[in-house]
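Only a single protein chain was left out; the remaining protein chains are all shown in position.
Note that the chains take the letters A, B and C in the order they are written out, and that residue 1 is the start of every chain.
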Amino acid sequence: MSRKKLLIVDDQYGIRILLNEVFQKEGYETYQASNGVQALEIVEQNRPDLVLLDMKIPGMDGIEILKRLKEFDQSIEVFIMTAYGELDMIQQAKDLGARTHFAKPFDIDEIREAVKAQVPLEA
Amino acid sequence: MSRKKLLIVDDQYGIRILLNEVFQKEGYETYQASNGVQALEIVEQNRPDLVLLDMKIPGMDGIEILKRLKEFDQSIEVFIMTAYGELDMIQQAKDLGARTHFAKPFDIDEIREAVKAQVPLEA
Amino acid sequence: MRKEWNAVEILRHSRHDWLNKIQLIKGNMALGRYDRVNEIIEEIILESKNEAKLSNLKAPNLASFLMLFNWEDRTLSLEIEVIGDEQDLSLYDDEITSWCRNFLNYVNQAVKPVAENHLILSIQLDEGEVRFIFDFNGIIEDKQEILNFLENELISPTIKILDYEVHNDEMIVTVQILTASEKR
Partner (left out) sequence: MRKEWNAVEILRHSRHDWLNKIQLIKGNMALGRYDRVNEIIEEIILESKNEAKLSNLKAPNLASFLMLFNWEDRTLSLEIEVIGDEQDLSLYDDEITSWCRNFLNYVNQAVKPVAENHLILSIQLDEGEVRFIFDFNGIIEDKQEILNFLENELISPTIKILDYEVHNDEMIVTVQILTASEKR
């Protein structure tokens, strides 16, 4: 049986490798993208089950990435990562179908549990 | 034989307890002050061998504290702690008799070794 | 006496404050105090959340006045907390800011300069009710100065002093912001 797929989108290298390590250890098949174009390519080629999406990315911003990604496949789950207090952006993202949001700096344990609850790893 | 005395002057509580712990563990008799008035009182009452002096303190600034402290007793050694790049202030402090300076954020090991070299603990 | 701030100066002060926080993390890492490091991180996050909330009230004059306060040459230090859901205070920005500036100038002049004077401003946002609570600890040398200010400044269309208590080592002042919904 194929493993569950997780795509991590963040322009910060340190955050990507951190999240990558956490979720690889959990047993997810992980992908990383540092910008919108890369993210959409991976979505089309690998159809992840869940995307962890940083909303502040130079070039194509998070809202735009979210829109295109949901246009491609509405069923992909998206958790967004924002700075604290970006209420407008969070609302906008939820209207576009994002499931939940984490304010940076978030807790690794919390995001791990949320991902596992949303996309359980079959035994 | 009496222990060597060290006065820590910093408006930040966290820094004071950190340095206090480090130097107490080394065997110094430590005193703490969060502002200039407290610092000068302790200097007059306890005549420390060395003062670790933060230069950015609300109320009486570091230069003023240094001046008064050296007026009281020229032989008290002073190490100053500054933000990085405050070259003018460092020069001014050295002209007033400060021995050396540490740019925050400094290395605990470095400041510990410098203090021990300046004010050796008699065995 | 208001200082004009340019970007380089704001960033210099901000960098200074952040490096002080990094110093605490670095120092405690060196001592192997990992629990303390985690506590420091949580304190930093809490403080940042308060500043983010303050910045979201659509009252840029108030926010910048309060956030730059500690970087001016002051005899008291200010701590901010913002409690409750964010509201739009844009209509009241100028008036609140000038009241706060005035009041804090009086306090600044009335306290003993070399004491540890600390003021916590708690901005409490309830549905349709906004309160500013000033909680001071330190040494007040000139109580009467502050009392005069509070007694003579009661009349304003937007600001109502609800309550105050001024002692030599303590002071608490509660101010209500009369937003449109409350004036009705």
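Here is the rule we go by: a residue touches a chain if its C-beta (ideal position, glycine included) is under 8 Å from a C-beta of that chain, and two chains touch if they have at least 3 such contacts.
Small disclaimer: the values here were computed from a predicted structure and weren't measured.
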item	value
For the chain not depicted, the shown chains it touches	A, B, C
Absent chain, residues of subunit B that touch it	83-85, 87, 105
Positions on subunit A contacted by the hidden chain, ascending	12, 14-15, 18-19, 21-22, 34-37, 56, 58-60, 83-84, 104-109
Residues in subunit C touching the chain absent from view	5-8, 10-12, 14-15, 18-19, 22, 25-26, 29, 34, 37-38, 41, 44-45, 48, 51-52, 55, 60, 63-64, 67-68
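Everything below uses one rule, namely that only the chains that are shown with their structure count from here on.
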item	value
Overall pattern in which the protein chains touch one another (line/ring/star/complete/other)	line
Between subunit A and subunit B, centroid-to-centroid distance (C-alpha), Å	49
Approximate Å spacing (C-alpha centroids) for the pair subunit B, subunit C	30
Numbers and ranges of subunit A residues touching at least 2 other chains	none
